[in-house]
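Every protein chain except one is present and positioned as in the full complex.
Chain lettering (A, B and C) follows the sequence in which the chains are written, and residue indices restart at 1 in each chain.
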Amino acid sequence: MPKAEIAKKTLLGVVPVDSPFYRFHPATRLMLLVFLSVTPLFVDLPEINLALIAVALFLLRWGKVQLGQIKRYLPLLFTVALFMFTVAYLAPGDRAMLTPFKLLGLTFYLEPIWWAFVSYCRLIAMLFGAILYFSTNRERDLLVALRTIRLPFAASYVLALSLRSAGMFMEDFATIREAQQARGLDLESMSIADKVKLYTMYAVPLFAVALRRADEISNALFARGYTLSARPATGGKRSDYLRKQYRLLARDWVAIAAMGLVFGAVVALRIGWGAFTDDASLLKALFRWGVGV
Amino acid sequence: MTVRWAVEVEDFSWRYQQAREFALRDVHLKIPEGSFTLVVGPNESGKTTLMLAIKGLIPHSLPGTLRGTVRVFGQPVEHTSAPVLAKRVGYVFGDPEAQFTALTVEEEILFGLENIGVPEEEIGERIRWASELTMVADLLDKPPYDISGGQKQRVAIASVLAMRPDILILDEPTSMIDPLGKDQVVQICAELKATGSMTIIVVEHNVEAFAHLADQVVLVYRGQVVRVAPPQEFFEDLAFVAQHEVSPPQVTTLFALLRERGLYNGALPLTDEEGIAAGWQLLAGEGR
Amino acid sequence: MATAPESAAVGVSVWEVEPGERRKPGIVHVVMMALFIGIGIVVGTLGSLAIPIGFVSLFWPGQAVQALGGIWFGAWGVIAGMFFPFISNALSGSAPIPVSAAYLPANFLQGFLAAAGFRWLKADPRLRTWRDWAVWVVIGVLLANFLGAFWGTYVLTWFGLITEAARPTALFGWFIGNSVPSLIFGSILLKYVSPMILRSKTFVKGWLA
Partner (left out) sequence: MALIEVEDLRFQYPDGTLALDGVSLTIERGEFVALIGQNGSGKTTLSKCICGLLRPTGGRVLVDGIDVAKRGVKRELVRRIGYVFQNPDHQLFNSEVYDEIGYGPKNLGLPERERDALIREAAAVAGVHESLFHEHPFFLPKGLRQRVAIAATLAMRPQAIVVDEPTTGQDLRQSLEVMDFLSELWRRQGHTIVIVTHEMPIVAAYAQRTIALCQGRVLIDGPTREVFTHADLLAQTYVKPPQATRLAQTWTALGVRPDVLTVEELVAELERVLAERRGVGTRRAGS
């Protein structure tokens, strides 16, 4: 029966069983998320953001993530693009100041369309940071990382508990849905209005279960000596066994330093020298040439 | 030799805040150190309330009206803090799912250890000890919600055992799990009893599985402790037991009925083994 | 409807602390906050995935969760409402972390306004009178969502995700798109779930307990 596992389920997604990422400290991996999510804020130049996306894709491959998994983000990537370009088309701003061009018989304006493209590249680059993170980190890694950067135990504990409870509610949700079907609810032949009412039928049992669970869990916490301050019985500092299982190694420091340097350089170049604006974009030139303006 | 009492409940009454009636009335109960106690009685009779009082959840985190005292190793529970109580009394709840809060089995086990201030150097060793005893050592890396019901219950026990409490309370530990899981929980209890270092209290409907381990059986009925006796003696009066809505082991009922019919006059067996032997004696050994 | 005789005396507000009643924050509040973040993650994620328009929440029942959290669980609920969108946005891929961070003030307001409105004006979360309804609709839904949409669209233009010219339209769309599910989803929950919450230990009368 046991088959060779290549992927492990987590509450938030799926991660590979074995990945070169795991050689890095969870805090380093969290830094990568921050780096990939924040750097695009300082970059307009779409080439660089596209390059960051390429880097994220490369890292996904390198990290042995099955690319099939990120398919679920595709509809979103598409609708976001559709939305942004439609907005740019319908509400371009003061038309007198803009450069019009024709395509497929419609009149577009260069600046808003181009700006939508620039923003889209930036947004997707940031999103890929999160996709990469949740595809290569388990919840436990997130906790260790947060504790390594000295988030108080109580806060990281609430986070762990809420992630765990999100998982439980997903399960409850599935059971509740079955329970409603068992009572003659035919989802397939329902109108939208009925589906809205459906929310109550899910929400009431969901909250009923949650209220009972709140009682049970708080009793369980008391039983195991947890107090609001999360300070141990002996007074003094709480030991942190989990965090001590991980050590920041030379390669972690190198990776963090590299990301820090690149980020610092980007910020300095952007603010000090006005670099990474879209003026320098070859794609923009290409685009202009393509639409003939 | 004087007996040291692990638990002394004196004149204890308790009413939950929104309830009209007292859940427990004038309860007296003493549990000797190192003993194994089986608590029986119908649902809503006050068994769990009594356990919550020993654990200190009453009155520490449940509102209500209290009379009398509960002492654990001589100390009134009311004046003992949660972390200190956690070291004294371990509590395993009936539904293992409901007490899990961590994302892996290992974190589940170490959570309590950090709460009671066990130093980091010792934590690893305690995790190993508790997980081996409960046969969950190979699950440490798994999420606690992604394992079977029996495994969940053993993880719950491990996470309490790791704190090495002086008293271990198991509140209906087998009610939610499959037959294999039940057997394993009973086996763990037997092993713990054999080490002799812990005072164990088990609340159960499944009397059949635990009766033979018990030093004393406590019957809670309508908010009162109505009987405390060693198991053999406890099940002697089957009419009394049945009247209080407790099901004795089938083997005990069997021989009690045979005795009523004048076919048997030995001691009432509590386990398969005792029953089988008594049966052979009865049928093959020329009756009396 | 709510014509059944209630044990609570007429005129006694659910927010009144009864004589002899001791209220202090406990573990159960922290646990409920965590569970509520969990519920928010589920509702928020499913809401975003159902109609994937990404960062713009055109049909996002999450605001209802924020408002209810504040009403039922006071500060605990407001905090929960501030942080669950971080996770649900990341999970559904609908907004990257910096955008989620920029939404924080709006997330705070969307929970806080309802919480404060119900407490200050002594409105009943079970929506028993027209006055309760008015407080809910005007403060909990319309005002909260207007401010939320105002700030949210500001964030979007700030990140260059929509054009300045599109902002009024986006604001209007966001406001309507969030108010409608809030009104439907939130009203139903207030009506049907509040009776359970009010009788539970987790209900918060003041801000912390």
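Note that in this section contacts are C-beta pairs under 8 Å (C-beta built on N, C-alpha and C of every residue); 3 or more make two chains touch, one makes a residue touch a chain.
Note that the structure is predicted; figures quoted are calculated from it, not measured.
Participant: What shown chains come into contact with the chain that's not displayed?
Facilitator: A, B, C
Participant: Taking the full complex into account, find the residue in B:144, B:165, B:181 or B:231 that is in contact with the omitted chain.
Facilitator: Only one listed residue reaches the unshown chain, and that is B:181.
Participant: Taking the full complex into account, find the residue in B:66, B:135 or B:282 that is in contact with the omitted chain.
Facilitator: Answer from the full complex: B:282 touches the omitted chain.
Participant: Out of C:14, C:137, C:196 or C:209, which residue would touch the omitted chain in the full complex?
Facilitator: Candidates C:14, C:137, C:196 or C:209; residue touching the omitted chain: C:196.
Participant: Which one touches the absent chain: B:17, B:81, B:187 or B:250?
Facilitator: B:250
Participant: Touching the missing chain, which residues of chain A?
Facilitator: 3, 9, 172, 175-176, 178-179, 181-186, 188-189, 200-201, 204-205, 208-209, 212
Participant: List the residues of chain B that touch the chain left out of this view.
Facilitator: Where chain B meets the chain not shown: residues 41-44, 94, 148-150, 172, 175-183, 205, 208, 245-247, 249-251, 253-254, 257-258, 261, 263, 272, 275-276, 279-280, 282-284, 286-287.
Participant: Mind listing the chain C residues that contact the chain we can't see here?
Facilitator: Residues of chain C in contact with the hidden chain: 4, 192, 195-196, 199.
The rule we apply is simple: only the chains that are shown with their structure count from here on.
Participant: So what shape is it, when you link every pair of chains that touch: line, ring, star, complete or other?
Facilitator: complete
Participant: What is the chain whose Cα centroid lies farthest from the Cα centroid of chain A?
Facilitator: B
Participant: Would you indicate which pair of chains has the most C-beta pairs in contact?
Facilitator: Comparing chain pairs, contacts are most numerous for A-C.
Participant: Using mean CA coordinates as chain centres, what's the chain B-chain C distance in Å?
Facilitator: 43
Participant: Indicate the whole-number Å distance between the mean C-alpha point of chain A and the mean C-alpha point of chain C.
Facilitator: 23
Participant: Hey, what residues on chain A touch two or more of the other chains?
Facilitator: Only 161, 163-164, 167-168, 213, 217-218, 221-222, 226-227 qualify.
Participant: Mind pulling the residue numbers of chain C that touch at least two other chains?
Facilitator: Only 26-28 qualify.
Participant: Note which residues of chain C are touching chain A in the complex, please.
Facilitator: Interface residues on chain C, with respect to chain A: 25-28, 30-39, 41-42, 52-56, 61, 80, 84, 87, 90-94, 96-99, 159-166, 169-170, 184-185, 188-189, 192-193, 196-197, 200-202.
Participant: If you look only at chain A, which of its residues touch chain B in the complex?
Facilitator: 9-11, 138-140, 143, 153, 157, 160-161, 163-164, 167-168, 171, 213, 216-227, 230, 232-236, 238-242, 244
Participant: Can you check the complex and tell me which residues of chain B touch chain A?
Facilitator: Against chain A, the touching part of chain B is residues 52, 55-57, 60-61, 81-87, 90-91, 93, 95, 97-104, 106-107, 110-120, 123-124, 143, 145-146, 159-160, 163.
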